[in-house]
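Removed from the display is one protein chain of the complex; every other protein chain stays in position.
Think of it as A and B in the order they're written, each chain with its own count starting at 1.
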Amino acid sequence: MTTQNGPLLSVRDLKTYFMMDEGVVKAVDGVSFDVHAGQIFGIVGESGCGKSVTVKSILRIVEAPGKIVHGQILLRRSRQDGTSGEEELDLAGLDARGREIRSIRGAQIALIPQEPMASFSPVHTIGNQIIETILLHQPIDKQAARNLARDMLKDVGVPMPERRLDEYSWQLSGGLRQRAIIAMALSCNPRLLIADEPTTAVDVTTQAQVLRLLRQLQRERNSAIIFITHDLGVIAQMASFVMVMYLGLVMEQGPVDAIFHAPKHPYTQALLRSIPSVNSQPRVSLPTISGSIPHPFNKPSGCPFHPRCIKNMPGKCDAQTPALQAVGEKQLVSCFLYHDAEVSA
Amino acid sequence: MADKIHDANAPPSELSSKDEDRVSVASNWKLVWWRFRKNRLAVASAIVLLIFYAVVLVPDFFSNQDPEATDAFLAFIPMQRISFFDKTGVNPSVPDVVGKRNSVTLKMEWAPDEIVRIPIALFVRGYKYKVLGLFETDIHLIDAKDPKSKGRPHFLGTDRLGRDQWSRMMFGTRTSMTVGLVAVALSMILGVFLGGISGYFGGWMDMVIQRMIDLLQSLPTIPIWLMMTAALPQDWRPEQVFLAITIILAFIGWTTLAREIRGRFLSLREEDFIVAAELAGCSHLRIIMRHMVPAFTSHIIAASTLAIPVMIISETSLSFLGLGIRPPAISWGVLLQEAQNIQTVALAPWLMFPGLVVIIAVLAYNLVGDGLRDAADPYGH
Partner (left out) sequence: MTFVVPASLSLWDTLRMLRFIIKRLLLLPLLMLLFTVVVFALVQAPPGDFLTSYVAMLASSGSSMDAAQVEALRHQFGLDQPVYVRYFLWLGSIVRGDLGLSLEYQRPSSELIGERMLVTLLLALFAFVLTWIVAIPAGIYSAMHKNTALDYIFAVLNYIGVATPNFMLALILMWVAFSNFGLMITGLFSPEYTQAPWSLGRFIDLLKHIWLPAIVLGVAGTARLTRIMRANLLDELNKPYVVTARAKGMPEWKLVIKYPVRLALSPIISTVGWYLPQLFSGSLIVATVMNLPNIGPLLLRSLIQQDMYLAGSILLIYCMLTIVGTLISDILLALFDPRIQMEGT
């Protein structure tokens, strides 16, 4: 059910904070982006930049003491009251344990977790867990659910699916496990898939297979995917739209070509520069980003990247935080190189 | 990946580079100590234990009467409550007791005297004793102000033989706390040795020791204790009995410790840094002493600390049944023997007080042991 009207998911100025004893960790500090139906949206950033917390906030599974303190997460869906047309549901306003969000989890928005081995319960069979997902959201009986699960496994390329349903996760190889977890996520045909670093825990060959599988499934079912990774190469292959995050804020957003061929933000540029390349000069040091990620309690004032930025403008970059603004047709950047500070209220 | 390590005490924003250096070169023991310090409950319990051990070192200082002096006339005097003020101001005292002979049982029954009071004070002179066998003194912590006064303070009452419970408590503390410590020390030696061989060398040595441990652990502990203590000849001196009891307790207790140590050795053996040491040509002894032992010493200490309360409860239970430490030696269990049945307890409930002390000591040890265990685990945070 694609609609050209508006985005499938619209995150607006999301702020998720963790209230710890030692202080407040602003894991996500004002992030906005749109995901359209059928789009592969990539989120890129180093560890600790807030990518995981962002998507967990979408699903409302952020662990305590984390809380969404500001912002909206608007999901577009058909009207629930029987009338035709669509509505926007703000996921941020729902009760995190309530029935509404639970009906959306797994059914409309599904998560492909990072480590397939640890994400399956070791004492329940794969089939048990997949069928459970199906039965949670679809009013069919167990046998029908089992058939559905079996077909799902076949679709993701698991051989002998009938037998696999009765096996445990630790009886499968790494690649099969990965496919099984994807099958579980897709079992209710969600409109939005969130793939949280699906290639980090697997070897390169399996990585290629998984990416191919995801692309194929995405084409077949026209589901949108939010693809999280720290691997820029994977993003280049998969995503059509990319968002670069750092310390809980968006540095840059745009179509993948724009980001890779015409990066605007110094951070993006530095990231791209630091990728080892076959074409680079031999015996030249690999460019790195100086300094290291600050401790979450010790966030820099103003632009979070300014202490490590080669284009730092003292007096400006450390005073105020730049807002995400358009620079070009579909590209957005938060950097004072391209615009001045917004006049804040 | 922060390169600033948290100092346990300094708030993050004040972390200076000097602090960083201090933290980065702090030895493992320092780190354990800092983590332990954060656990206020454990620290409080440790202080409690220190008080206990002060009593162990100089019980005479804390007591104020001869723990073995019997006087059937003074039997079952109840606990005397201290009041701190009277008409003249700050004047701590306990009421004297007035006795009445029960015409039916012909036994004396004691009740607090409304009028006459015995003033008490701290650091009073009393009977002479030797501190640690070194020098003589006669100062006691708390006693009647007038050493020659006829009425004696009995803070915890007296038992059926008229013995002052407060003083007996101090000596009982010495025995009970020491038994636990010595028994665990013995267990530790046995456990480290056998567990270490088992874990480090593996193979048939491991299997034999493991089977032995399995066998010993399958034996029901209490009956075995009973048997072994019942086997002690009646005519042994209290010190011999004491030694025998500690050995018996250790004999049963080492298996748990050995298991734990074996487990640690086994998992450590697989660690890369041990393999590296082997490849570098270190001898077995060097690998064990220099590389493995430091890795789990803190765990062993934590486990041992947690084993002590088990020993204390065991000794108390055994002595309670009459099978452990024997009178005239005094331990908490021996003291509790006087409170063995409901009839005595109903008559003189203060005789249960040693039980409370047992609970406090065991609680303190458990809290300290848990605190040590949490502090010693580098991955706990």
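Simple rule for what comes next: contacts are C-beta pairs under 8 Å (C-beta built on N, C-alpha and C of every residue); 3 or more make two chains touch, one makes a residue touch a chain.
Computed from a predicted model, the values in this text were never measured in an experiment.
Participant: From the list A:114, A:209 or A:237, which touches the chain that is not on show?
Facilitator: A:114
Participant: Touching the absent chain in the whole complex: find that residue among A:51, A:76 or A:137.
Facilitator: A:137
Participant: Kindly state which of the options B:222, B:275 or B:289 is in contact with the chain not pictured.
Facilitator: Residue touching the absent chain, from the options given: B:222.
Participant: Since one chain isn't shown, list which residues of subunit B touch it in the complete complex.
Facilitator: Residues 215, 218-224, 226-228, 230-231, 233, 309, 313, 316-317, 320-321, 323, 336, 339-342, 345-346, 349, 352, 355, 358-360, 362-363, 366-367 of subunit B touch the chain that is not shown.
Participant: What is the set of subunit A residues that contact the non-displayed chain in the whole complex?
Facilitator: On the subunit A side, contact with the omitted chain comes from 59, 61, 63, 97, 101-107, 110-111, 113-115, 118-125, 127-128, 132-133, 136-137, 166, 168, 170, 181, 184.
The working rule: only the chains that are shown with their structure count from here on.
Participant: Quick check: how many Å separate the C-alpha centres of subunit A and subunit B?
Facilitator: Taking the average C-alpha coordinate of subunit A and of subunit B, the gap between them is 56 Å.
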